[in-house]
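One protein chain is absent from this view; the other protein chains keep their places.
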Amino acid sequence: MAKFEPQFATALEQQDFNRLNSAAFKVQELRDYGYVVLRVDANTEGAAHALAKLDISVPEPLTMTGSLDSHLVKWIGPSEYGITLPLAQKDAFIKAAKEALQGVFAAVVDNSGGYSFLHISGTQRYEVLSKLALYDLRGQLPLGKVVSTIAAKSGVIVYRVEEESLRLMVRWSFAQHFWNALVKASEEYR
Amino acid sequence: MKRLAPQAHERIDRSKTYQFTWQGESYYAYAGDTLASALLANGIDVVGRSFKYGRKRGILAAGVEEPNALVTLESGGYEVPNARATEIELYDQLNAKAASGIPSLRFDLRAALKPFHKFMVAGFYYKTFKWPQKLWPHYEHYLRQLAGFSEVPQQADAEHYDHQYQFVDVAVVGGGAAGLSAALTAAQSGASVLVIDERAELGGELSSEFASSAEAQQWFSSTKQALEQMPNVRILKRSTAFALHDFNLLLVIERRQDHVSLKQRNEKQSRQRQHRVRAKQVILATGSHERPLLFANNDLPGVLMASAMRRYLNEFAVLCGDKPVLAGNNDSIYALAEDLVKRAGVKPVVLDMRVGYDASRLIAAGIDVRQGYTILKASGSNRVEQVSIAKVYYDGKLWSASAATETLDCDVVATSGGFNPLVHLDCHTGSKPLFSNALQAFLPACDKPARISAGSVNGHSDWQACVQDGAYAAHQILGRLEKSVAPTTVKPELKLLNVAPFFCPTHQRNKIFIDMQNDVKASDIELAIRENYRSIEHIKRYTAMGFGTDQGKIGNVLGIALAAQLLNRSIPEVGTTTFRPMYTPVTMGALAGEEVGLLFDPQRFTPIHASHVARGAEFEVVGQWMRPWYFPKAIEHLYDAQSAEDLHTAVQRECLAVRNSVGVMDASTLGKIDIQGPDVREFLARVYTNAWAKLAPGKCRYGVMCDENGMIIDDGVTACLSDTHFVMTTTTGGAARIYNHLETWLQTEWPALKVYLTSVTDHWSTTAIVGPKARRVIEKLCSDIDFNAKAFPFMDWREGTVAGVPARVMRISFSGELSYEINVPANYGRYIWEQVMEAGKEFDITPYGTETMHVLRAEKGYIIVGQDTDGSLSPYDANMGWAVSLTKPYPFLGQRALTRSDTVRTDRKQLVGLLPHDAQKVLPEGTQLVNAIEDKAMIGHVTSSYLSPILGRSIAMAVVKAGLSRMGNTIYAKTVGGETIPVTIADSVFYDTAKEKLDGEV
Amino acid sequence: MFLIRCPYCGEAREEQEFSYAGEAFIQRPPLTCSDEEWGDYLFKRKNIKGVTTEQWLHSAGCRRIFVMERNNVTYEILSIYTFESKRGAA
Partner (left out) sequence: MKYSWLALLKEGLKGHQDWTPTWPDVTPQTAYDVIIVGGGGHGLATAYYLARDFPTKKIAVLEKGWIGGGNTGRNTTIVRSNYLWDEAALLYEHALKLWEGLTEELDFNVMFSQRGVYNLGHTLQDMRDIERRVSANLLNGVDAEVVSVAELKERIPILETGKQVRYPVMGASFQARGGVARHDAVAWGFARAASRLGVDIVQNCEVIGMDVSGGRIHGVETTRGFIKADQVGCVPAGHASVLAKMANVRLPLESHPLQAFVSEPMKPVLHTVVMSNAVHGYVSQSDKGDLVIGAGIDSYTGYAQRGSPHLIDHCAAAMIELFPIFSRTRLNRQWGGIVDTCPDACPIISPIPEVKGLYFNCGWGTGGFKATPGSGHVFAQTIGHDTPHPLAAPFHIQRFTTGALIDEHGAAGVAH
């Protein structure tokens, strides 16, 4: 058998990121994050115990707990949490989660490949995004908040962990369309 | 008519002279002019022709209500049809021509038909051109040529548009006295405020006051400055709020570049932007439009609105005539008279229908003021030259005019017949305006939550009251927003302009124009009522009143008042027609915004897409996805450089490669749903028609899904990972719909079922290796799975490492060949594809697209939901009774429907195979089927049809009435092209009926 | 143009995030029902002019389905609640 060197690619690998790289508007695609969907009713006894073991405190609606360098737990819906974590830790986390939740009505689903992870910054970020997003990202997305909404006719998850930037997840298959929309919307600021 | 010497508060900049072209001739004007003021300043009277009679028309108004001065602006990709001269800001090198005139503004055929005008009354076409009916298209052809204003631009748009979503506490519509005052009060509380104004400069009608009131000027400057400095205030100028929808969704068009000369436009910026504003509270400070007096020939050029004449005078320093006659039924005309004396030294004749207004100041200044008089008729050829006036009397109900008339010479007539508050936005969500007798006007009801009106839209006439009303309105809504507010302001008293009741002279009503643009005359309204078109909507539709580009902004209320008089009813009893968006016309491109071209709808791509592009694939649109359709090979020619295979050639090659060796296809677009929980089996058994209780981990099963009507809506393979964990696949086009469908059932009907659904469509990339040599390819890439046919049988799946990547490999088949579907996370999708291509090189592995996939599955009789089914086929109809289990402990979706009297009929359309007698004849898909050559009664249609390369003949799938019991019968396909093709009904499995190929090369 | 307060997300969102999912609380008859009862269940809707009780799915948000009482003449939203709360109350 040949020696294989798997090549890891992201959804927007083919795009020229220099096109969106100004002080006014800058977009980066983050390669090093995994995404795990956790479905569980945290109020059940077994679940509470397992979550504690995993060091997960369940966030309130539209908020996040944890941190990006271990696991950032996003509220997606009732009994549904999206966990962003360093890619290198993903498999171990899934294994640990599945073990901890053994016997509990829960689901742990790897959805890392499902998304493109974007980091959006620049002084005009809200001006650009307000052309595409149905949600008031400028006024209604303080630090620590996460929303699932629509932008450029694509479903997106937008969240804020830093003062000067936004993070956004868009499904892989929509990523190129979303990119094209960002390029067009930011044209006047480049 | 001329430009006056510089005026103190004019809005033109005389330091900048612009050249512009009108009707092919060159003129000059100043920065700050509108095209209308520039035309007036250059002495141009006739700017348009009317719709029906081709009558000469001049500029009537100064704003968006203008019905006459429609122009075609620019050309090519910058052409603007039907633009109003009154709203075009002049820029250098502007090029405009009249939008009307057949063939020209100077000579109009419709005007030449003058002897026939008396027959061309409202609705005359309903009574004529009837016989013979067959000739109507010919009449219509000529009538169409006479209609319409501008041409549609001939080129695609050179500019682009965008949208912006805005979220504010308070949106203020209108930047006049009331709007600015409201905005300031609201902003001072800390609320976020958006001010929307349609003009180039804030101020609205207040600007006309600057000339006479230093106080107004000062208030304006300080308020404007204050607002501009507040960080919580955003001001949108050149922006029209054109619709107000429920929950205060205010739609605004901002004209970002229309005022810039073509050379200086910034192509990176949108031409116009649609703001979609969600405001917690809306303040409507939309103002009002003046309406004219009615008299015969009131449409002559040189007859205009008093407020327009005042605006041209004060803002643009344009005097519309040296010998003005001002006529009105309210106090406002006196302000114009004063300004004319002060600014231009012109002494107008002032006619006031009423008596009693104290005009002593004007009389003392030597002005001829005649109270109790009005105009009955105007005359002139290209422009008004004379008016006949008469004394009028009001008996408490109706006006009458004395028989004796007097003639005055004049060169301009300015009239005011009262004001129409701009209630439009308030009415867009269904509110009905309320008629005020005191104001002789319809006022906004403002009876929907979270909005309030302020200023002259409420009937206020002096600017101080508007300022006060604006502050009052802001105060009201701040209370609702729970913002800290400044001390209470009081609601200002209404200062009445004492508008006299409606009057329409009784003579020559066929010369009195109610709706100028559509040539609706007073006599047309009389005729409509005579013919029993008595509802205001009937009157409108019969006469076309208010149908124009101005949507009756000037004429409608006059028409309503006349109708009320003729019907002997009150104005509120007659009511208004419905106000609907748009308030003023909106560019189609601005509605669309950026979502045109490729952004019209998302294009979805698989992780392998770039590889397909590199291999020259042609793509097929499936749902939103772009799927490879076929992979044409380049063909070398002796002389030409190169061309590519056509669809047919490529598909033949691809099919044979799969059947004889190995092919590869991208199956990533199939929907995938991860299903977990203790009740998964029961859930699957409820949503699929077949049984799921015994499917062991490591196994896969095909399932058919029905709706509650018992008809097939989806199908796919579901793999069992463990007793509590399954992964379902859905059709490509059905993925989102089925996911929602399943969630809905789970959440509403079966909340007790412990099942979690997660869409993982995008996470997995799927590469299918298909063909007798598939095993040999995959074995080169994966060593930790035993691919022996016995160890890894059909409909099993295995976890393993493919080319170094953890993968789920499923042995399922949509072609009847040995097939492995390799599922890896999307990040490795393209890599795996390329590895497979590399490993398959020695077998000449052939990538194939959806077309070949379709042929291969049709050879095996596998259905495609949506192609072979259309929502009217049950599993039994599809000959898939084997996939229906009626013995499950709980009914599946649609189970009950399968036993209805019509659903159990044996003569329903059923899915069968067809073999054309001529084996080279491929039936067009969709072709209908009949029993006998001459029959017209259809018994079914062809759903799928191909030339099968492996069989060397044509095959088809079809639905045929009672088809399953008619094997071997000959029936006929009736093509659109007129052919009748004999075909034999056959089993739908055409190839490898013994399933010998499933295990591939042994 | 609806602005809908999702009871799970706890804040108002644009209509485009939601999918209308038909009349709420339609009783699903048992397998033993008559053709007529099944036909009524499948197709016959109250189709009220006035206040309707309907299901909406927050399809682009939390993917939960909830109940909305809405006046389909004035387009006023009278109340929004979850199925759980209804079940709890019943």
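The letters A, B and C name the chains in turn, as written, and every chain counts its residues from 1.
The rule we apply is simple: a residue touches a chain if its C-beta (ideal position, glycine included) is under 8 Å from a C-beta of that chain, and two chains touch if they have at least 3 such contacts.
Since the structure is predicted, the reported quantities are computational estimates derived from the model, not experimental observations.
Asks: Name every displayed chain that the left-out chain is in contact with.
Replies: B, C
Asks: Specify the residue from the set B:Q19, B:Q145 or B:S722 that touches the hidden chain.
Replies: Of the listed residues, the one touching the omitted chain is B:Q145.
Asks: Which residue among B:E79, B:D762 or B:E821 touches the omitted chain?
Replies: The single option touching the absent chain is B:E79.
Asks: Of B:S207, B:S436 or B:T587, which sits in contact with the chain we cannot see?
Replies: In the complete complex, the chain left out is touched by residue B:T587.
Asks: Determine and list the chain B residues touching the chain excluded from the picture.
Replies: Contact residues on chain B toward the absent chain are 51, 79-82, 118-119, 121, 124-133, 136-137, 140, 143-145, 147-157, 163, 243, 245-246, 249, 251, 274, 276, 428-430, 510, 523, 527, 530-535, 537-538, 541-542, 544, 547-549, 551, 578, 580-582, 585-589, 591-593, 595-601, 603, 620-622, 709-710, 866-867, 870-872, 897, 900-903, 924-928, 930, 936-938, 941-943, 974-976.
Asks: Contact with the hidden chain only, please: which chain C residues?
Replies: Touch with the absent chain occurs at residues 1-2, 15-16, 19-20, 22, 35-36, 38-40, 42-49, 52, 54, 70, 72-75.
The definition used in the following text is that only the chains that are shown with their structure count from here on.
Asks: Whole-Å distance, chain B centre to chain C centre, using C-alpha means?
Replies: Between these chains, centre-to-centre, one finds 27 Å.
Asks: Give the residues of chain B that touch two or more other chains, as numbers and ranges in rising order.
Replies: In chain B, the residues touching two or more other chains are 278.
Asks: What positions in chain C touch 2 or more of the other chains?
Replies: Each of 14, 63-64 in chain C touches at least two other chains.
Asks: Under the definition above, what is the set of chain A residues touching chain C in their complex?
Replies: 61-62, 76-78, 80, 134-135, 140, 147-150, 155
Asks: Give every residue of chain A touching chain B within the complex, in rising order.
Replies: Its residues touching chain B are 1-2, 4-11, 14, 37, 39, 79, 105-107, 109-115, 127, 130-131, 133-136, 138-140, 152-154, 171-174, 176-178, 180-181, 184-185, 187-188, 190.
Asks: Over in the complex, which chain C residues touch chain B? Could you list them?
Replies: On the chain C side, the touching residues are 1-3, 14, 19, 21, 24, 28-29, 31, 33, 35, 38-39, 41-42, 55, 57, 59, 63-65, 74-75, 83-84, 87.
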